[in-house]
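Note that this complex is displayed minus one protein chain, with the remaining chains in position.
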Amino acid sequence: MLNYIARRLLVMIPTLVAISMLVFFLIQLPPGDAVTSRLAELQAEGKDVSEAQIAALRARFHLDDPMPMQYLRWVTGFLRGDLGYSIVNEQPVNTLVYDRLGYTVLIAIACVLFTWVIGFPIGFYSAIRQYSVSDYTFTIIAFLGMATPNFLLALALMYLGHRYFGITVGGLFSPEYMGEPFSFGKFVDLLKHLWIPMVVVGMAGTAGLVRVMRANLLDELQKPYVVTARAKGVGNLKLIFKYPVRIAINPFISTIGWMLPMIFSGDAIVGVVLNLPTIGPLLLEALMTQDMFLAGSLIMIMSTLTVVGTLLSDLALAALDPRIRYD
Amino acid sequence: MKAENMIEVEDLFLRFYRDEGVIKPLNGVSFQIPTGKSIGVVGESGCGKTMTAYSLLRILPRGGEIVRGALRFRRKNGEIVDLAQMDPDGKTIKQIRGGEIAMIFQEPMTAFSPVHTLYNQISEVLRIHSDMDEHAIRKRVVELLGQVGIPEPEQRADAYPFEFSGGMRQRAMIAMALASNPRLLIADEPTTALDVTVQAQVLRLIKEIQGRFNLSLMLITHDLGVVAHMVDYVYVMYMGEVVEAAPVAELFANPQHPYTIDLLHSIPKMTGPKEALAHIKGTVPHGAALPPGCMFHPRCRKRVGETCWTREPGMTDLGNEHYVRCFIHSNAVTDISREAEEITHA
Partner (left out) sequence: MTDETPMKHPQDINTPPPPDAPADPSETADPGGPPEENTAIFASQWKLMWWRFRKHKLALFGGIVLLIFYFVAAFCEFFAPYDPNARDVTRILAPPKTLRFVDAEGQFHFRPFVYGYEMETDPNTWQRVYTPNHDKKIPVQFFHRGEPYKLWNLIPMEHRLFGVDEGGVHLLGTDQIGRDVLSRIIFGARISLTIGLIGVFLTFFIGILLGGLAGYFGGVTDNIIQRAIEVLICIPQLPLWMALSAALPGHWSALRIYFGITIILSFLGWTGLARVVRGKFLSLREEDFVVAARLSGTPETAIIFRHMVPSFLSHIIASATLAVPGMILGETALSFLGIGLRPPVVSWGVLLQQAQNFQVLAMAPWLLYPGLFVIIVVLAFNVLGDGLRDAADPYA
């Protein structure tokens, strides 16, 4: 087991190096750089920027160094825990991330909980009542849920909230609590706002979970070992809970790898639409303004989380499935 | 029901009603197993052997319906019940499954849950069918594993199925079947998936256990060679019907049905089971469209004439407990037509 983990950790290193190079390359791809963006912004505000100032800015961020140098500087900073400096925001990336991480994780965990609490029982129920009216109903809803882009659902909810309840949907707090210190009232206000991103982002995931859970369970229910258990006199409910559910869960464990980066960034587009103080919109903005350190570091963190998450889910799978342990 | 019989199956019809049509796996199967005796059920793949066994335990796949027939079973307490009439989710049938009728499956690879230990799965039988405490259960499982010849049963009990070889796994399966002292053991091709050398060992074990615990045994196989050493009486099935039934020695010495004769010709010498039946012309027709008349007539080499495909042969008693369903021996027409069931069911 330890051996296995060590081997996996070793393989992670070249993967991460390759990812970092690719990410760095991607960030450099668009013509121009952050200074040009910042410049355009300043000029739009009517400020004049002198040649000397530009040169100073470029020098400060080493933008004229050769690419490999820039890459090395970024990567070594990354290793030291220094994510670089956001030129456009004029703040260290660490600060920007730190400010938003709490809410991002809060929303994401709410979504994951929502997905599981709703999706798991429905998928389960659909499978054991295959072809019943409720199965068909849930199936149709699940298909709809998977077909609806999150941001569209967000827009629709915003419109409905505005039109029929006269509330402004979006953000995490009402204006009166903005910038206030945390209090019980603010907490309640947060809960009032939190459910919308939770439902919006959780919707597609829930629908997917229902489908996967149903399919996996039906698959497992046909396996010979289930017949064996029936032949032993095991009751129907126990039959499902003891055996197939146990195995049908595996695919969910393998989604951890994909869940970690999602928890870190949140759904970027929904974040933009609902005006959420999460990391997703920050990343979007960084990409559009070519704020390379910000964008690069965020993507790099997410990629690392994917790699780590995949390892974690593999380990969890191994812990749960005796067959994998010895491979 | 005759006093010496453990189970009597009479005129069993099984249907799957599917979108694509009705599938007809069993078309009037009848047989009986006397207490403490063993019978063999032989026939090609798809002739309905497994479905017969599943019908007894009422563990048919989704959509399978017993549309006619009786499955009379003598319970431990002497009561005679008709398994065909039972609610497949009811309490009684659950007591019988595993408790009074136990089954050994074809594929020891897949018949165990891959993620639970053998101890977990074997002890489950005892948890359901007895009120032993944990300590007693542990003792019993280890004892059972020892009885079926698993070395170091105390340690091996906590292993996972994949840590066992095929033969060992089948032994464990036998141990599981024996756990709650059943009266009838159904072994559905218990050795098909095993190596030839291991096959003999496992068969010997089943035979020995049957004698030791005075079990009734229903051994399903498509290998007549296996049957010869294992059972007292043989039923030959074709397309969901018994076409010949005889004591084992009589059947080998004096086979009567053309199908049985073909089967005997094809006993594998060194060939695998796949080629075993190459001597019989053609393949089993699909269960949805039964041939009219004698169902074997399209492949039969001893057709007597038009009767074969216009009328349905009945069972003829040849004496010596030997029965055959063929016009060679009589003009007897089965008193129950296969078609009748469709008409009455609709």
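By written order: A and B. Residues from 1 in each chain.
In this text, contacts are C-beta pairs under 8 Å (C-beta built on N, C-alpha and C of every residue); 3 or more make two chains touch, one makes a residue touch a chain.
If you're wondering where the values come from, they're calculated on a predicted model, not measured in any experiment.
*Asks:* Would you mind spotting which of A:Val35, A:Val97, A:Ala127 or A:Met158 touches the chain that isn't drawn?
*Replies:* The one listed residue touching the chain not shown is A:Met158.
*Asks:* Just name the one of B:Arg68, B:Arg156, B:Arg183 or B:Arg325 that touches the chain not displayed here.
*Replies:* Only one listed residue reaches the unshown chain, and that is B:Arg68.
*Asks:* Tell me which residue among B:Gly149, B:Pro247 or B:Pro291 touches the hidden chain in the full complex.
*Replies:* In the full complex, the listed residue that touches the missing chain is B:Pro291.
*Asks:* Among A:Ile5, A:Ala18, A:Ala40 or A:Leu72, choose the residue that contacts the chain missing from this document, as touch is defined above.
*Replies:* A:Ala18
*Asks:* Extract the touching residues of chain A with respect to the undisplayed chain.
*Replies:* Residues in contact with the chain left out: 14-15, 18-19, 22-23, 26-27, 29-31, 143-144, 146-149, 151-152, 155-156, 158-159, 162-163, 170, 261, 265, 268-269, 272-273, 283-284, 287-288, 290, 295, 298-299, 302-303, 306-307, 310.
Just so we're on the same page, only the chains that are shown with their structure count from here on.
*Asks:* Averaging only over C-alpha atoms, locate the centres of chain A and chain B and give their separation in whole Å.
*Replies:* 54
*Asks:* Chain B touches which residues of chain A in the complex?
*Replies:* Its residues touching chain B are 222-225, 227-236, 242-243, 246-247, 320-323.
*Asks:* Which part of chain B faces chain A closely enough to touch in the complex?
*Replies:* Residues in contact with chain A: 54, 57, 59, 61, 89, 94-99, 102-103, 105, 107, 110-116, 121, 124-125, 128-129, 160, 162, 176.
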